[in-house]
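One chain of protein is taken out of this complex; the other chains stay put.
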Amino acid sequence: MTMDAEMLGKALYAGAVCLVLLGLYGMVVPRNLMRIVLGLVLLESGVNLFLVAAGFRADAAAPILTAPFTAQAAGPLVDPVPQALVLTAIVIGVGVLALGLALVVRVKEAYGTLDTHAVANRMARETGADPAVTAAGARTPGALPVAAGRTAEDAP
Amino acid sequence: MTLTAHHVVLPVALPLLVAFLLPLVGRLSDGLARLLAQLTTLAVAVIALLLWPAASDGGALVSAMGGFAAPIGIVFYADKLALMFVVALAVGLLLFRPRREHDSTKVQTLWLLLLAGGSGLVLSGDLFNIFVFYEITAVATYGLGASAHTGAGYGASLRYLLLSALGSAFALLGIALVYAAAGTLNLADLSQLAGERLTGPMGLTAFVLMVLGFGVKAELFPVNTWVPEVYTAAPTRVTAVLAGVVSKLAMVVILRLLVLLFQDPAALGFLLLLGAIGVAAGELAAFRSRDLHRTFAYSSIAQLGLMAVAFSIPGHAGVLAGIAVALHHLVVKPAFFVLADRWRGEIAGLTGAGRTSPLAAGLFVLLSLSIIGIPPLPGFWAKLMLFKAAIDAGGAGNLTAVAIILAATVIEAAYLFRVVGILYGTAPAGRPPLRFTLGELAPGLLLGAVLIAATVSVAPLGDGLTAMAADSADAAAYASRVLPGGN
Amino acid sequence: MPFALPFDMTSLDLLMAIAAAATVLLYLFGTARLGGYLATLLHGAALAVTVAMGLDLAAGAGAIPSSLRLTVLGQQLAWTLDGLGWFFLLLTTGAAFFSSWYMAGEWGRVQQRARIQHGTLALNVLTMVLLLSAGDLLGLFIGWEFVSWAAFAMMIQAGGPATQAAYRYMLYALAGAMALFAAILVVHGAAGGFGFDQMRAALPDMSTGMLWTLFALFAGGFGVKMALVPTHLWQAPAYSYTPGASSAFLNAVSARMGLFALILSLVKLIGFDTLAGLRIPMTGIESTDILAWVAAITMVVPTYIALMQTDARMLLTWHGIGQGGYMLLGILVATPLGVAGGLLHVFNYATYQMALILAVFAVIHRTGTADLDELGGLITRMPLTYVALLMGIIGLAGLPPMNGFVSKWMIYKALIVTQQPLLSIAAFVGTLGTILSVYKLIHNIFLGQLRVEHREIREAPWSMTLPMLVLAGIGFVTGFAPGLALSIVDQAQAAMGVALLPHHLGGVVLATGSLNMLWVVGVLVGAIGVGALIFYVLGNRRFETHQYDNYAGGHFLSADIRYHFSHEFYPGLARVIGPWYRGWVVRMEHGLGVLAEVSGDLWHGVFRAAYTPLYVLIVAVLGLFWAGGAGGFGS
Partner (left out) sequence: MTLLADLILMPLVAFVVGLLLVLMARRVRAKIERRVGPPFLQPVYDIVKLYAKKTQVSHGVMHDLAIMMLLGGFITAEIFLPVPGLDGLAEHGDLITLVYIMMVPMLGLALGVGSCANPNGSIGISRALTAMLAYDVPYVVVIVGACISYGTTNLIDIVQIQQQGGPATWGAATMPILAFAGLLATHGMLGKEPFEIYIAPAEIATGPMTEMSGKYMGALFVMQCFQLYTVGVLYTTMFLGGGENWLFFLPKVFAVIFISVAVTNVYGRYKTDDVIRWMWKWPTGIALVGLALVMVR
């Protein structure tokens, strides 16, 4: 029984770490905005699982207090705080997810694409991103007098 | 009217309540909604100011929610530092209040949410509440970031959201680690347990995760990549508030974490590293920027890096320096963005703009001199305090950071005064002159006046800040105020 | 106290008040009809107060405190003027007086923004007063920044190319200021405060490495203002494009603030003895030797760059850089003779360089150009300006009878007596280049063919010629009787803690060869008189022919042919030393700029890349595994 509980605890942590890693992978590698948002969802699930696991006790009861405060005598309870936290976190996560998806829709409406590179390029064009980076090597001389090279007065 | 500790909750509760009422009022009248929102903001500022005497008498006001005392209950902790930032936030929000935009009510709602979240962020005495208020703040800023209703605005805001949500997840992970280690989330409680429970790799991991999480809003390297785009794409009023005030609130949270939980050399070293890289990265990137919005966005990253360096110096000297840098930046950066709003587009296109609007150009020079750190302007004293703290603390890391900041100052002057040169150049014929209306320029002028007033009264200001910093840097005092009975 | 002041003001307070009042009043009324004369009056008053302070100091007052005190963030700031500061203050107020006089008349009326010129001039004086009387390192730094930015304000007012030059100056000055900031922080770290006495007390406990750092930071930081090679690129353009009298003021005293601060930090605070103890291991090279060689290179290289200039202003300002090298070198000799020579050169340089710059701007005022290829033959049209310029170049070249000779003589002499042949050769070689260069200046502007378009040019107005003639006159008088200037120098030397140099009115008496300028100048003037006698008495009566009445190789030269030999005046020399002008400093500067740009672009790339989460991922994963590996979880 205790072996199993320990295994279960380890499995929970392993699952949480896996979910976090999966979520990170999902946020970093794909180029589709939808997939990235879904990666975020996976990541948050992982974190939530981790939170729950932190409060987990294999041989404890659910922390539901009924009537007089005597349950303690019956044995250890699972720590209620992480569960409360997870509830809040899930709610927040959902809110953020909804907002994110709304923004994805707006981006799609504005640019007609969900490809991150394409979106980045369109954004750069719209806000006039620094040409210094986009056109590498095409430094405009004179923008910085210090680096503008020799001027007449420097040396003959 | 004398306010007591119970009123500490008002700066959070009042705007939150009104924020939810606002859409309903907005149905009736947009004007009424705007009035209500602004009155609420004003009220928060007034309340915070009224709380001030009480807070300075006893060091801080502690309010336990629902009567449950710490460490079980949820605690609000209002010391002078927190109240100052609440006031700054409210005043900033008033100063840059949204004008008659077509969806004024929605923006006003977000504005109030931002106020509520921001106030909660600095007032909370509890890690999880900090997380919750951080999220409220974040959600408000996502909306505000996209409120320009342009494709770039949506895109930037989405990227910001993704990064920020990732950060929140990390922060939550960090909080979970702290909880797993210490079994409590009350800051005062934790500060007493920190010595034994939060040291070592585990504590450091928790700290790193939380710094990366809250660092998204505090514009810390490397989670600040959203900054240039959002600051460019969002309406300038939003940018001014985000760069000026909201980033500082996140820094205050990090300061609380450092002072109360992680006085670990490794943790301080980590923050120092992030800060120093942020300074170098920000100034260098700003040096190569072609428009004012991006320039100021990068410059803001550098300034926040400066604060991180300051907070990483143990003892109240570092805290003092950090607060001074924060306050200075809080005044200067929004004013910069006021100027950037009119002077949009490539900097090279601003040739001669200073001659058509000399007042604005003069303001620009004043702000530049101050942010570079030229005596006798406040920016100099802030930097001086930072350097003194770093030198007195000693250590190779601090000295390197000082050297980096000194070098970065030259770069900073290079790009700011390049703009000055362009502003005072001779405008090409036939281009319509860029002029400011007095209304556009007013917030900037007001902040410039504040800057000059601060210059004149730098001595008393310094004394006040020193006391505030000493108080904020005192973990024992924090614990004893929240847990009067001892634990 | 030669005169009583109200409200317990010290004379330093009075001076600060005058300077502050001048700044405000001149900014407001500088353009008014009599604004220029108001400026002259105010600066004259400041000069009078300075002279009175000098009398006080000479009477043994020690130092003159100011009642101005500030306490900021636990830092006490106070201001006190001692002999060293006073010496430089005298130059400052004197230069301001002559500059404002020059601007008072016609100059002010034709300049569009006279009030800005007057205002910035007064602002410069005010900031210099604050710098020169700084009572501790923090005050020194604050004063330093004030002075730098006041000079920037003065430079940038002209617009056009001046903007770029001023921008470049600002970058250099700020980099220097940051080095200085680092230096005072190092001191603070070691001494626990910014006080001069605290620093002196902490010196014995400092490690060699720390002393080297301090030396490098102070020398580097202040050296920028002095335009020591390789930080010299900014100075010539920045000073040249500044209009008229402001340029003369900058030339005469602004760069000298760097010298003042160097003397203060290296000589007064650290001290020659400590510096002499700083040696590069395994060699006998002392710290001051390094600086002396920097000074020597500064004497030679910019002088030969000046030689190649085609703009009169540029030529003079490049020489100004070189002359700074002489002053520093003299002081680094560290004997009474050398220090007195270096300081005397500061004074002398101020007189003749101001006369020169003012004369050149008088020419610009009349002809509209300072291009040495575009002028010529003005001697007949502007004789007074010519006289001022002639006396100025004799001083700059360091020939008798002008004062420039005396100070250079002392510097050469000090170097030879202390057996430093290479440095003295460098000093001589610098002077040789100067002689070539100044002849080109006077020849191309005043001698040779008068251009047709300049036939109707009038002499500059009296308001402009008088100041420069008076300055040239001072140069002659202090050349004839250098004892006058040496007594002023004594004040500074005493405050530096260096033994005084015994001198008399005509010069100095040394066992190894003396100098008595009363005799030298007296005989020279007498001999020229004899020459005049021979010239006028012997031989037939001369008749004067017109400038245009010339033949070259049997061909008549008429006014419409441009035959003035001015372009590339030293072709043979240019061919030899031309290839040596590699511009490595320019390339270094350029390289630094490019480095900043490339790193800036790199960071842009980082911020633009959407993959910051990747770094976070790596950090987080590593962190988690680290913590997990330590067994922190699941227990």
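A, B and C label the chains in the order they appear, each numbered from 1.
By definition in this document, contacts are C-beta pairs under 8 Å (C-beta built on N, C-alpha and C of every residue); 3 or more make two chains touch, one makes a residue touch a chain.
Owing to the predicted nature of the structure, the values given are computational and were not obtained by experimental measurement.
Participant: Thinking of the complex as a whole, which visible chains are touched by the chain that is not shown?
Facilitator: C
Participant: Which listed residue (C:His345, C:His503, C:His564 or C:His604) would be found touching the missing chain in the intact complex?
Facilitator: Of the listed residues, the one touching the omitted chain is C:His564.
Participant: Quick one: which of C:Pro302, C:Pro400 or C:Pro467 touches the chain that's been left out?
Facilitator: Considering the complete complex, C:Pro400 is the one touching the chain left out.
Participant: Looking at the whole complex, which of C:Gly368, C:Gly513 or C:Gly591 touches the chain that is not displayed?
Facilitator: Per the contact definition at the top, the residue touching the missing chain is C:Gly513.
Participant: One chain isn't shown here. Among C:Gly60, C:Pro204 or C:Pro421, which residue touches it?
Facilitator: Spelled out, the listed residue whose C-beta touches the missing chain is C:Pro421.
Participant: By the contact criterion defined above, which parts of chain C meet the unshown chain? Give residue numbers in ascending order.
Facilitator: The list for chain C reads 377, 379-380, 383, 390, 394, 397-400, 405, 409, 412-413, 416, 419, 421, 424-425, 428-429, 432-433, 435-436, 439, 442-443, 447-450, 506-507, 511-516, 519-520, 523-532, 534-535, 538-545, 547-548, 550-553, 557, 563-566, 569-573, 575-577.
Convention: only the chains that are shown with their structure count from here on.
Participant: Just how far, in Å, is the C-alpha centre of chain C from the one of chain B?
Facilitator: 45
Participant: Identify all positions of chain A at which a residue touches two or more other chains, and write them in rising order.
Facilitator: Only 24, 27, 120, 129-130, 132-133, 144, 146 qualify.
Participant: Can you list the residues of chain C that touch 2 or more other chains?
Facilitator: As it turns out, chain C has residues touching two or more other chains at 164, 167, 171, 596-597, 600-601, 604, 608, 610, 613, 620, 624, 633.
Participant: In the complex, go through chain C and note every residue touching chain B.
Facilitator: 70-74, 138, 141-142, 145-146, 149, 156, 159-160, 163-164, 166-167, 170-171, 174-175, 178-179, 181-182, 185-186, 188-189, 596-597, 599-604, 606-610, 612-613, 615-616, 619-620, 623-624, 626-627, 629-630, 632-633
Participant: For chain B, which residues count as touching chain C in their complex?
Facilitator: Contact set of chain B toward chain C: 159, 162-163, 166, 170, 177, 180-181, 200-202, 204-205, 208-209, 212, 222-225, 227-228, 281-282, 284-289, 298, 369, 372, 374-376, 380-381, 384-385, 387-388, 391-392, 394, 402-403, 406-407, 409-411, 413-414, 417-418, 421, 424-426, 458-459, 462, 466.
Participant: Taking the complex as given, what residues does chain A use to touch chain B?
Facilitator: By the definition above, chain A touches chain B via 20, 23-24, 27, 33, 36-37, 40, 43-44, 46-47, 50-51, 54-55, 79, 81-82, 85, 88-89, 92-93, 95-96, 99-100, 103-104, 106-107, 110-111, 119-120, 122-123, 126-133, 143-144, 146.
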